[in-house]
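For this view, one protein chain was removed and the others were kept in their places.
As written, the chain order gives the labels A and B, with residue 1 at the start of each chain.
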Amino acid sequence: MGQKMIGKRSIQFATPPYIVGSYSLVGKKEGEGPLSCYFDEIEEDPMFGGQTWEEAESRLQYKVATKAVESAGYKEEEIRYLIAGDLLGQLIATSFGVMDLQIPLFGIYGACSTMGESISLASTLVEGGFADKAMALTSSHFAGAEKQFRFPLDYGNQRPLAATWTVTGSGAVVIVNEEEMKKHKEKHNPEEPYIRITGITTGKVVDFGVKDSMNMGACMAPAAFDVIYHNLKDFGYKPEEYDKIITGDLGYVGKDILIDMLKEKGYDIANRYLDCGIEIFNKEEQDTHSGGSGCGCSAATLTGYILKKMKKKEWKKILFVPTGALLSPVSFNEGNSVPGIAHGVILEV
Amino acid sequence: MQENSKNEQNTNSKPTMKDVLNQTDPNTRQQVYNQYVKDITPTHNWFANVCKAFLIGGIICTIGQGLLNLYKAMGFNEEVAALYNIVTLVGLSALFTGLGWYGKWAKFGGAGTLVPITGFANSVAAPAIEFKKEGQVFGIGCKIFNIAGPVILYGILISWVLGVIYYILLRLGIV
Partner (left out) sequence: MDYVKAFVIGGAICAVVQIFMDKTKLMPGRIMVLLVGLGAILGAIGVYEPFSKWAGAGATVPLVGFGFTLFNGVKKAIVSDGFIGVFMGGFTSAAVGVSAALIFGYIASLIFNSKMKE
């Protein structure tokens, strides 16, 4: 077995794992946005049939998890590991949501970068031979996030222009090893190509001292920069290697900062850069200010939009970099800054 | 002192990303980055915001004046009419908070909805509605003071401090 570690922070998979199933489910507002035709399902009921916002998010995760397994044509017991997380305190949306699934769980917290973290870990498990099938899952819910991090929904306040709108949505991918992919291909013989995860770059916590929790793009941009920079260094790539470099939820403010930062280091990514938060909403019509955010933002955009674009071979190789702002109401009240984290995943078709 | 002079330097000119990334000292880098962020972050048009706050705040106060005049016309004295006015405004605010309208007005009016007593009522009713799922005692009971509690605490505390000073001055025959 060859050396898989590459550079300082990256892994280059020797036998890349494949994505054989995925599902995206978003709320009404996201369903009215520019990506509406790409999502697998749009749910009009913000409670998802539940009684509380937290339960709503759990139901959202449960549904997406089961549908993703179904889309891959597996039974849930066949999945060896579920790697999932969310934004709510102590991961309650995940733990109550996936409770009924017969899949062993690793619960993770990566703030809004969770999709990158869960795909990184799931692919590492699969490629390392510790699982033949694993699933990465995450979600966020606007109301639950507002309630926990900001204000009650009926409270009157003005959102600054740098603020982002937490996406109500969830996404999951089923990741398998090469052998399982071949079996899958034999059985289902899909017209669309399989997407493989060829490498990951793991981010570290990066703090540039921004304390404004209403400007999370500025808090997270240095973390995204750190991951993209190290990814390019570790693999010896130029930005042109990727058809797209896609961050999670930097929004308009974070986008400008990230592009500026990378330019300073000699990397110009402006013409191949996308941000899920910017793509998912229409800024003018939907009054979302700087864009979408939350775990569900990058998760639903990946599973809804990005994977579909790749299956059509419009994009052949991308760097997917979900970004997270690491704060809690306690850290905020105690006067701490808002550090960021990001996780890079290389997807190829 | 050194910190201060550094700080001043940075606020005087607009730092570029080069200044941020070339900064080796983490503390200074944080300051420079914050300044950079401040420069590039868009803000609402302050003049439009002020006009909207003026309009909405003015309307709420005018409604208050109307109620005040109404209660006075009903025969209440100045003081009682003012109290009924407060009760009515607070009640209306709780109602509109529940209907989800107050939040919408606040989005438009900003300080125009925050500053009047109706903003205080909104800050009481909104958490009560939001947290009722967490129970009567620990949900509504505790969280109803989430935003308004500090107002009550510091209002009472400040008026107590001022009251003690007033009492001393009164005793000394100064006031």
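Note that contacts are C-beta pairs under 8 Å (C-beta built on N, C-alpha and C of every residue); 3 or more make two chains touch, one makes a residue touch a chain.
Everything quoted here is computed from the prediction, not taken from an experiment.
The chain not shown here is touched by just one of B:17, B:32 or B:144, and that residue is B:144. The missing chain lies against chain B, touching residues 43-44, 46, 49-62, 64-69, 82-83, 85-87, 89-91, 93-95, 97-100, 103, 109-112, 114-121, 123-125, 128-130, 132-133, 140, 144, 147-148, 150-152, 154-156, 158-160, 162-167, 170. For chain A, the list of residues touching the undisplayed chain reads 27-29, 46, 53, 142-143, 146-147, 152-154, 157, 160, 212, 214.
The working rule: only the chains that are shown with their structure count from here on.
Rounded to a whole number, the gap between the C-alpha centres of chain A and chain B is 35 angstrom.
For chain B in complex with chain A, the touching residues are 17-18, 20-21, 26-27, 29-31, 33-34, 36-37, 40-44, 49, 97-98, 100, 102-103, 105-107, 110, 113-114, 119, 122-123, 125-127, 129-131, 133, 146-147.
Across the complex, chain B is touched by residues 51-52, 147, 151-162, 207-210, 212, 215, 218, 222, 252-253, 256-257, 260-261, 263-265, 337 of chain A.
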